[in-house]
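One protein chain omitted, others in place.
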Amino acid sequence: MLLFLEQLLNGVQLSVTLLLMASGLTLVFGIMNLLNLAHGSLFMVGAYVAAWTTGVSGSWLLGLVAGAAAAFVTGIVIELVVMRRLYARDHLDQVLATFGLILFFNELVRLLWGIRPMRLDVPEALGGFVEIVPGAPYPLYRLAVIAAGAAVMLALAWLVQGTRVGMRIRAGSVDREMIGALGVDIGRLYTLVFALGALLAGLAGVLAGPFLAIQSGMGEPILILAFVVVVIGGIGSLKGAVAGSLLVGITDTLGRVYLPKITDAGPALSSMLIFLVMAVVLAVFPTGLYGRKS
Amino acid sequence: MPPLLRDALPFLVLAVAPVVATLAGADWLVPVFTRMVVFALAAMALDFILGVGGMVSLGHAAFFAVGGYVVGIGSQHVAESTPTPFGLPGWDDLLISLPLAFTVGVLIALPFGWVSLRTRGAYFIMITLALAQMVYYGLVGLTSYGGDDGISMWWGRNTVAGAALPNRLALHFLCLGLLVAAFVVLKRLCAAPFGRVLDGARQNEARMRALGYRPLPYQIGAFALSGGIVAVAGALMANVDEFVSPGMGHWTISGELLVIVILGGIGSLSGAVWGAVVLLGLEEGLKEITEHWPILLGPLLVVIVLFARGGLTGLLDRLGSRRTQGGDDAGGA
Partner (left out) sequence: MLEARDLRKSFGALVATDGLSLMVEHGRIHALIGPNGAGKSTALAQLGGSLRPDEGDIRLDGRSITAVDEAGRARLGIARSFQISALFPEMTALESVMMAVQATRPHHARFWRPARSDSGLVEPARAALYNLGIGHLARTRAGELAHGQRRLLEMAMALAGKPRVLLLDEPMAGLGFTETRNLMAVIAALKPKMAILLVEHDMDVVFKLADVVTVLVDGAVIASGPPAAIRDDAAVRRAYLSEGDDAC
């Protein structure tokens, strides 16, 4: 039972990372109709810059800020240089161009930081354990990640639902021409949305950094999981992203712990589990749990 | 350029180049050309569903890897003299492993196609990617076949009808023969009612239904055929490299196949051969310049997507039509 509770929390923590990734993907898709494979590269940029900054300065907090900021700036740059030329293109062109960006970024980090994986340690202040229930110590840092992720998502929900900018974003996803007619600078709005998604991806990279080997190509497995989340939840839906990431994060974590205890094929099966879940969800809901019916 | 020459030229290039290389004493170059042939075969099968059927699959690496493992697993059991899981003896002859790879590819592509084709557009892309990732993890989990490391076929390539292939050039022409055969079959299918239905569904699926068609079985069938051919390409790749690993199913392979199709020009089938020659040639060339070659290739892809639509075939057509002023043969796939 204690193991189950602990693994459940681990699942929620993975969900938070996925949600930070998926919300950016789904916003960018819902509003700009852009399928961005390079979203995982922003995750990687966040993790690398945070690890490097922390290593050089000794300050974890500075690393956090630098990682998120680096992803944000990278987001602005690639939006201005590449992405905005892709909004009107079909998904195939978007896939190919962002595939090119992945090749570039994966090689760039190798060039800058070498092929050996980097490490990002848990910050000292959060290195301890807390007893959530008596006799079950749980790492403080993981709890902090869950709390931070939840806070960021609440802020995002507030931004989209409750502010002027959010109103424009929602209007933009419904009717591009109308929002243009209202005198909103649509180009700047798109840049902002894309950079916001990049910031969230970078943040996810920093927060998940201590659990991962920080190396070239680290963004793609998480990107594919985030795709599964978006597909399960329904493209363009933030609510769906929340539901999808909880389903994927918890299923994946629990599967990895319990399936190997049931069968010898457990390790392989547990890696495949969430994809099977996705196939089942799609068989029932072809546009995801909260997707728009076509 | 006349259509027949346009179609035949890339095949001719791949027939002549390895012979010239061998005569020039650079026979280490032959596998480079064979890789082009194998990737052309896989990309052509992808182009069949993408260009004609409008299905953007980002998961074809899965079938490539599965085909490779059909060869790897069969020959490992022969080399170790152990029975396969179903009690059958191993296999290490292309006459068995190629049809088997095709069959297994089709059998996996059928359910994948069924699930993926419940959706369209961006969903389809993401789902094919996810399903391929599932296969990738499945292969990593095959611990008795090397897990992460895969299978090194130190015992050598498959035989053909019991006889060993004499040299790399023989293997090359075997692959090239299969590529030509696939081209003829797929080209013919495009012009036949089967291909017309796929093409119609790509252009206007609702209208097809109103005319009395149910496109889904055709689309699933085309997806399965495509998966089977890509698995054959994977089986050939295993024989070229004498090595298989989960890396064959890595999603970047799916991405590369798409790039090849785009470079060659969507829907032209023979364009996939140009695409493979150019992309793999480019990779080899860039490797000579720097070990960090993807840092050049990546931005190059972005530029191609943004500024050179229609691919190389489109470019050749544009050059050709400028010279002859029209003479376009309407129709075709």
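We call the chains A and B, going by the order they appear; numbering starts again at 1 in every chain.
Going forward, a residue touches a chain if its C-beta (ideal position, glycine included) is under 8 Å from a C-beta of that chain, and two chains touch if they have at least 3 such contacts.
No experiment lies behind these values; they were computed from the predicted model shown.
S.K.: Of the chains you can see, which ones touch the chain that is left out?
M.R.: By the stated touch criterion, the chain not on view contacts B.
S.K.: Among B:16, B:164 or B:192, single out the residue that touches the unshown chain.
M.R.: B:192
S.K.: Which parts of chain B face the unshown chain closely enough to count as touching?
M.R.: That gives, for chain B, the contact residues 188, 191-194, 196-197, 199-200, 203-204, 206-214, 330-331.
Keep in mind that, in the parts below, only the chains that are shown with their structure count from here on.
S.K.: Measuring from the mean C-alpha position of chain A to the mean C-alpha position of chain B, what distance in angstrom results?
M.R.: From the centre of chain A to the centre of chain B is 31 Å.
S.K.: Tell me, which parts of chain B touch chain A in their complex?
M.R.: By the definition above, chain B touches chain A via 50, 56, 58, 115, 118-123, 125-127, 129-131, 133-134, 137-138, 140-142, 251, 255, 258-259, 262, 266, 292-295, 297-302, 304-306, 309.
S.K.: Per the contact definition, I'd like the list of chain A residues that touch chain B in the complex.
M.R.: 29, 35, 37, 82, 85-86, 89, 91-93, 95-97, 99-108, 110-111, 220-221, 224, 227-228, 230-231, 235, 265, 267-269, 271-272, 275-276, 278-279, 282-283, 286-288, 294
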